[in-house]
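Removed from the display is one protein chain of the complex; every other protein chain stays in position.
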Amino acid sequence: MRPIKKQRLLLIALMLAGIGGAAAFALKSFNENLMYFFSTTDVVSGKAPGDALIRIGGMVVNGSVERPGDSLLVRFKLTDFNRDVPVEYTGILPDLFREGQGIIAKGRLNGQGTFIAEEVLAKHDENYMPPEVAATLKPDTQNNAQ
Amino acid sequence: MNWQDFWAMGGYAFYVWMAYGLTLVILVINIVIPVWQRKRFIQQIRNRQKRSN
Partner (left out) sequence: MFLVPDSVGRFFHRMASPPHFYAFSGRLMPWLGVIFLLLVGAGLYGGLVLAPPDYQQGDSYRIIYIHVPSAWMSLFIYVMMAAAGVIGLVWRIKLAEIVAISSAPVGAAFTFIALVTGSLWGKPMWGTWWVWDARLTSELILLFLYLGVMALYSAIDDKRVASKAVAILALVGVVNIPVIHYSVEWWNTLHQGPTVTKMDKPSIHISMLVPLLTMAVAFKFYYLIAMLQRARTELLQRERNSQWLKKLLESEG
């Protein structure tokens, strides 16, 4: 390679290294803000701000979903397999909402440690399979679904 | 195979066909535009050549 071209290539490599380093630092310092939601353990252990509008993510605990009365009120528990948080939500749930499903709820904690959700989104996992295949895996996926 | 079921997409027809339809439109536009631009450009050059002759 001719020296002038080598020089240009080196300049580009230096530029890329510089930008990469700057980006890495920026992302590291904004790390917390880039988290879309808190885990249930964060909420229970008080890491999440007490009265602010936050999002929590976790799996809907099997058998915890109850609908008292005929309103749209739903109560369920969220877990990250470590700590549980009780959640209350009034509204229409996404199609994917079901027990054992990962979801993200936006809302506030009330004084009793119950999370009052304003919005519930379903977080689906990265597995895709036909229903027949899922049926054979059922006991397994029920416990491992995130 | 049942065509009605196929178009219904298990109740998600709007979302699925909207996604496919939009994709088709965008992909077609992205081929048509440069071809059309090239044809128009060649025509322009031809016209200029005729005038200068």
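As written, the chains take the letters A and B, and residue 1 is the first residue of each chain.
In the analysis below, a residue touches a chain if its C-beta (ideal position, glycine included) is under 8 Å from a C-beta of that chain, and two chains touch if they have at least 3 such contacts.
Just so you know, these numbers come straight off a predicted model, no measurement behind them.
Engineer: In the intact complex, which of the depicted chains does the undisplayed chain touch?
Structural biologist: Counting the whole assembly, the omitted chain is in touch with A, B.
Engineer: Please output the residues of subunit B touching the missing chain, sorted low to high.
Structural biologist: 1, 6, 9-12, 15-16, 18-20, 22-23, 26-27, 30-31, 34-35, 37-38, 41-42, 45-46, 49
Engineer: Need a quick check: the contact residues on subunit A for the chain that isn't drawn.
Structural biologist: 1, 5, 8-9, 12, 15-16, 19-20, 23, 27, 31, 34-39, 57, 93-97, 101, 104, 119-135
The definition used in the following text is that only the chains that are shown with their structure count from here on.
Engineer: How far is the middle of subunit A from the middle of subunit B, if each middle is the mean of its Cα atoms, in Å?
Structural biologist: 38
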